[in-house]
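So that we are looking at the same thing, I have put the structure below in structure tokens.
Every protein chain of the complex appears in place save one, which is left out.
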Amino acid sequence: MKEEVFYGKGMSTVKSEDPELYKAIVGLNEAVWNGRVLDYKTQKLIAIGIAAANADSRATEKQIKSSKEELDVSRDEVLDVLKVVLLTSGMQPFNKALQITNKIFE
Amino acid sequence: MKEEVFYGKGMSTVKSEDPELYKAIVGLNEAVWNGRVLDYKTQKLIAIGIAAANADSRATEKQIKSSKEELDVSRDEVLDVLKVVLLTSGMQPFNKALQITNKIFE
Amino acid sequence: MKEEVFYGKGMSTVKSEDPELYKAIVGLNEAVWNGRVLDYKTQKLIAIGIAAANADSRATEKQIKSSKEELDVSRDEVLDVLKVVLLTSGMQPFNKALQITNKIFE
Amino acid sequence: MKEEVFYGKGMSTVKSEDPELYKAIVGLNEAVWNGRVLDYKTQKLIAIGIAAANADSRATEKQIKSSKEELDVSRDEVLDVLKVVLLTSGMQPFNKALQITNKIFE
Amino acid sequence: MKEEVFYGKGMSTVKSEDPELYKAIVGLNEAVWNGRVLDYKTQKLIAIGIAAANADSRATEKQIKSSKEELDVSRDEVLDVLKVVLLTSGMQPFNKALQITNKIFE
Partner (left out) sequence: MKEEVFYGKGMSTVKSEDPELYKAIVGLNEAVWNGRVLDYKTQKLIAIGIAAANADSRATEKQIKSSKEELDVSRDEVLDVLKVVLLTSGMQPFNKALQITNKIFE
């Protein structure tokens, strides 16, 4: 199934403790990544952009890693995403995301 | 030239008052939208996602409008972007961006 | 049904255009507000706090209004929420939320 | 005294270097947690929600830990807070807070 | 007294309803603006930068207006602040703050 990235270790506790919530998250996840016109890869690049613009290291790393592993997203593609982050959101989140990207693709 | 959206009324005052800054912004703008692997449209969709995730009404409206006018981005494409906003960033920014989208495409 | 606040005008278009997404949002909504130990009112106060801390006027107004209408949340209760916003998140979001609160309860 | 969580190591330097500021922080702290209608525990849950929605790991951990130690807030109560974070603010802050919660209550 | 900007209409209701909170806010305000090494004007410019970087229109407008009225801060000084906003935080908050600045100084 798509986008297992959201189902980390934390989520397994949710599954047993609050099955209704777990089911709702799975349902949302499926509805979201099932783009009607955009393909999955474009949506993943958008998710990278959002995580990076928020300067959220953890989410940025997760999104870039899973994009690379699941979809063979390249370093150049990630850099084109980060350029948009730079323009819209500035050097502070750009630098943080650039460092994460360098580590993942070194 | 691409992405004139950033050159609003405010920018014309910058042009006369601080030509060095103006030139730098133009330079950055050109370097950013000139994606090496991603096309301009994908980058614009990422910019919509970032603006919407930040719950920034003004930027969201500007990005959606210019995407529609310059690139014929459709309502369905915007909705596929907003789905990623919903999953990553929640109902509060999603609802705000949805309302803006409905107004632009009604 | 609880928390109809999230199902604004925008959502009715989602319902017809993307029924799977709509169903997922309804499912999430139900799973979330169905607290296992906290009551609905406490959860609503938390939602007010989050919206106000984000300085998101639209979401803050929606959350306070629906709390007042559905649950008879009082001005004093909202102020006790806003005090936490002041301490954790500062005067800028506090002042914005205070103004909204004054308008709703005047 | 309530909410010593804010008086970490850093604060002791403030106390000696800038006694006026220190006194002001103590005064604010007391005025805030002294809810007129909401009890201290509800206010603490709101503070957890705000920290988690901001994806601020340090503040989230501090708030959950002090809530557990001072007020015996349970894992289930924290999860009911995080559900509101999920709905309002999305999977990215929710996942980060869930991981912190799992560590504190394991 | 310095920085009356924070004591808007909303605050007068706080004064009568919750005198302890009001007193705490006054105390904090005085301790903050009473810089030990930086002068008041530098601190106000920092407050403008923070409000603008957060894309908080209301706070940005209040801070620029009060800086202009109380301290004769000039349009050029505000623009030098906004340049830092542009570099650190990007075009989206910069454009919003530029528009507000143009309106105040036109």
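All chains are identified by letter, namely A, B, C, D and E, in their written order; residue positions are counted from 1 within each chain.
In this text, a residue touches a chain if its C-beta (ideal position, glycine included) is under 8 Å from a C-beta of that chain, and two chains touch if they have at least 3 such contacts.
Owing to the predicted nature of the structure, the values given are computational and were not obtained by experimental measurement.
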{"item": "Which displayed chains the unshown chain touches", "value": "A, B, C, D, E"}
{"item": "Which residue of A:T13, A:N34 or A:N95 touches the chain not shown here", "value": "A:N95"}
{"item": "Selected from E:L21, E:I64 or E:V85 as touching the chain missing from the view", "value": "E:V85"}
{"item": "Interface residues of subunit D (partner: the chain not displayed)", "value": "6, 8-11, 13-14, 17-18, 21, 25, 50-51, 54, 56, 58-59"}
{"item": "Where the missing chain touches subunit E, by residue", "value": "6, 28-29, 31-33, 35-38, 42-43, 45-47, 49-51, 53-54, 59, 74, 76-77, 79-81, 83-89"}
{"item": "Missing-partner contacts on subunit B, residue numbers", "value": "18, 20-21, 23-25, 27-28, 30-32, 34, 36"}
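Everything below uses one rule, namely that only the chains that are shown with their structure count from here on.
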{"item": "Third chains touching both subunit C and subunit A", "value": "B, D, E"}
{"item": "Duplicate of the B-E contact set - from B-D, A-C or C-E, the pair where over half of the pairs recur", "value": "C-E"}
{"item": "Chain copies touching (subunit B, subunit D) - same or different residues, decided at half shared", "value": "same"}
{"item": "Comparison of C-D and A-E (more C-beta pairs in contact)", "value": "C-D"}
{"item": "Centroid comparison with subunit D (C-alpha atoms), farthest chain", "value": "B"}
{"item": "Between subunit A and subunit D, centroid-to-centroid distance (C-alpha), Å", "value": "27"}
{"item": "CA centroid of subunit A to CA centroid of subunit B, Å", "value": "20"}
{"item": "Numbers and ranges of subunit E residues touching at least 2 other chains", "value": "18, 21, 25, 86, 91-93"}
{"item": "Pairwise touch network: line, ring, star, complete, or other", "value": "complete"}
